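One protein chain omitted, others in place.
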Amino acid sequence: MIKRHFVLLLLLLPLIWLSSCDLQGNHINDLQTFRMAVSSEPPTLDWNLATDSISIRIIENLMEGLTQFDQDLNPVPAVAKGWKVSEDGKTYIFPLHNSISWSDGKRVTAHDFEYSWKRLLNPATAAEYAYFLYDIENAYEYNSGQIKDPSLIGIKAIDDTTFEVRLRKPVVYFPSITTFTATFPLRRDIVEKYGDHWTDPANIVTNGPFLLKEWRHEYSLTLTANKDYYGGRPKLDAIRFYVIGESTTALTLYETGGLDMVSLPPLAIPHYKKHSEYSHHPFLRGYYYGFNVEKPPFNDKRVRQSFSMAIDRTAFPEILKGGELPATSWIPQGMMGYNPSIGLSFDPAGARALLREAGYPDGSGFPEVTAVFSTNPENLLIAQNLQAQWKKNLGIEVKLDNQEWKVFLKTLQTNTPPIFRLGWGADYPDPDNFMNLFTSTSGNNRTHWKNREYDRLVEAAAMEQDLEKRKRLYDQAQKILTEENVPIMPLFTNAQNLLVKPYVKGFRPNAMDITYLKDVWIER
Amino acid sequence: MLLFILKRLLWAIPVLWLVATITFIVMHIVPGGPFDAEKQLPPEIRANIEEKYHLDRPFHTQYLLYMESLIRGDLGPSYKYLGRSVNDILADTFPVSIQLGVIAFILSLILGMGTGLLSAVSKGRGDWIDKTSMLMAIGGVSIPHFVLAALLILILSQTFHIFPPALWEGWEYTILPAVSLAAAPAAYMARVMHSSLINVLNEDYIRTCYAKGLPLRTILFKHALKNAAVPLVSFSGPLFAGLITGSFIIEYIFSIPGMGKYFVTAVINRDYPLIMGVTLLYGLLIVLANLAVDLLYFFIDPRIRKR
Partner (left out) sequence: MKLSVLIGVFVILLACIVALFAPWIAPYTYDQQDMSVILQPPDKDHLLGTDSLGRDLLSRMIYGTRVSLSIGLFTSLVAMAIGTVYGGVAGYKGGWADHLMMRLVDVLFAIPDLLLIILITVVIGREFWGIFLALSLVSWVSVARLVRGEVLRLKEMPYIEAARGIGAGSWRILLRHLLPGLRGLLIVTFTFRIPAAILSESTLSFVGLGLAPPFSSWGVLANDGWTAMRFFPHLMVFPGIAIFVIVLACNLVGDGLRDLWEPKSPV
């Protein structure tokens, strides 16, 4: 008898222990709390080190830098009052507001920028985005260890409210770069005092509309309104970001009232298309297939052109359902320089003719090629569709190889496949961020394609002050990239598909997929 | 007895050392490194990062460095989650997985043994109970748990609003994930219980009990059950270790901040120290669970004792 009770007790003990455990999170039902999902834990909130869209999305609500971009993605002043460029275009002076303060009351000064930028470039910081500042004098040399003295870098706080940057060459889009989170100011005292833990809610010091209140790792982040924000206290009392990996889970939560905004998974889009809470927005992210131009058969540009012309790009929005925009040119819609008339459009007959010219009539004699991509549902669908289209329009059977993500990256580096899938999302809203990708010096150009004329055009465009002339330079460069040489074939640009509750007001998504929440409020 | 336990605990050291060494080697052989990213790093920055984490050192030096810090109980920094050590990450997430895992374990024990017992006893009499429970068991195991979870969410939270569909805010949030986790092991236990109970009931000592005219209940609970549970015991050790270290899919679907996700994401990110961390913790739990299993054998089946 005693024994049986003992067993029962054994079974019950964990239950008793469990009920005593603190499972209770703090429910927030406050009227002015905005709840949204992010798809994974932000790897870091250290803005010198953050590289991913989730960290950046959170940091953008905590912090402000010299500039920020407006609804049309033009850089406008933020902590800086504006900027002055020298005659030769190589020196930028940013005068700062003198009334902006950190969350602990101290003033934001030019020294905070100087410290942040030098920390970003310090080899010991090992920041991935240090190269954003490589256009600055001696920045590259310092980051690569060729010089040891940071005072030689062209970054200087002249006084508390004047920040000076000296560039190696004129860069017309420099104020766009300073919208990027990695360039936001940093407090030396805080970073040095708390080390790796300076981003913990108890330690972090920020200057933006919201403050980091709580960070439950892998679960949620809570931000509260900064009543001392120089632009006026935001209307929301709090924002809660839940870390929700599975998009259908987020959707269910939205529908059961647990979230105020959600990004729709592809297969749900048709169901909500007519819904009043649905909205659709362009997104500065290009989706492309690249060719290894050094390996036959794709060392022949006629073959590359033929492959690009054999694709009916209108199939993609039908398959993915997300309002993707088919694209034959590389600069995405919503960015300066966008020109949809550039690129090779669908022409199966022309494609077959080119293939015949290259020596493979109706695909006969074409060597076996494998298209390689990393696995996700979107890539899988697109790859299989491309495979079918090439088979149908060119008579060529392309093999597919979907690789696990890191294996795929290794393959790209060490043994670039003949055809591969990649994408590019904007870091800052300037076409240079897209066009620079395929210059011969770019580390992200995996096609092995090198073209002097293209390099020259892109470099000239970066220095060109006149908008119209700059656009023409990009047009020329895009023609080389997507019509004449075709090291890549752009397929489409992604889109955002959102559901937002009707009581959420003032919410304006932008094409950078960064959600500024300072102007949002809730009205029930 | 105490000596036995002590000896086994000492054995954990070479076992864990072997686990650590093999995992360390395999993880470095597997293509792709922690700092390969879509946006490729300039070589200078890459060199800086690799120096920071000693990835530029020769393989054996990295191994020795890791082992050295492991002995000090330091599992190292995470490569993916900057500023967080693997110790921090495990300390944050393991308790959550334990809570969920323990509930799921108890649930699967009760459901599995109960159904198995019921169906075995009713075999030959109420045949339909046997059949239904078997069907349920097959259903339980052949429905993938992500589908079961999706179904439960669809019915119990979306349609009837009984339980929340996801998140981790209170006890009501544990029910759906626990049931999803428990279904497959419960089904398996039910089937094993069923088949081994029938075996045991055929043994001579049980027949003797019948012959002596003992009531069914006494025969079952006093004599048969203990023996029939032996195969379950060796199954439930690793099961327990597996459940309390969390499940990638269930944590993913229900957005639960447990550590199960790292068994997949750490590998995908090639977050070497985190891979080592979760593996060693899991290995330790396996060793302990199997020790517990072997101890249980002693209590359950006296015949094993005289080895």
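Of note:
When the chains are written out, they are named A and B in that same order, and each has its own residue count from 1.
The criterion applied here is as follows: contacts are C-beta pairs under 8 Å (C-beta built on N, C-alpha and C of every residue); 3 or more make two chains touch, one makes a residue touch a chain.
Predicted, not measured: the structure shown is a model, and the values here were computed from it.
Shown chains touched by the missing chain in the whole complex: A, B. Considering the full assembly, A:385 is the residue among A:51, A:385 or A:416 that touches the omitted chain.
Of the listed positions B:30, B:55 or B:295, the one in contact with the omitted chain in the full complex is B:30. The residue from B:55, B:110, B:175 or B:233 that touches the chain not shown here is B:233. Summarising the interface, chain A meets the missing chain with residues 246-248, 265-268, 270-271, 315, 318-319, 321, 374-377, 380-381, 383-385, 387-388, 399-405, 407-408. Although one chain is hidden here, its contacts on chain B can still be listed: residues 11, 14-15, 18-19, 22-23, 26-27, 29-31, 120-121, 123-125, 134-135, 138-139, 141-144, 146-147, 150-151, 154, 187-188, 191-192, 194-196, 198-199, 201-202, 204, 216, 227, 230-231, 233-235, 237-238, 249, 263-264, 267-268, 275, 278-280, 282-283, 286-287, 290, 293, 297, 301, 303-304, 306-307.
Following the convention adopted for this analysis, only the chains that are shown with their structure count from here on.
Of all the residues in chain A, the ones that touch chain B in their complex are 11, 14-15, 18-19, 21, 23-25, 27, 41, 43-44, 46, 49, 51, 123-128, 130-131, 140, 143-145, 196-199, 216-219, 242-246, 248-249, 252-253, 255-256, 258, 404-411, 413, 422-423, 443-444, 446. Those residues of chain B that touch chain A in the complex are listed here as 30-33, 36-45, 48-49, 51-52, 77, 80-84, 89, 92-93, 95, 99, 102-103, 106, 109, 150, 153, 157-158, 161, 164-171, 173-174, 252-255, 257, 261, 268-270.
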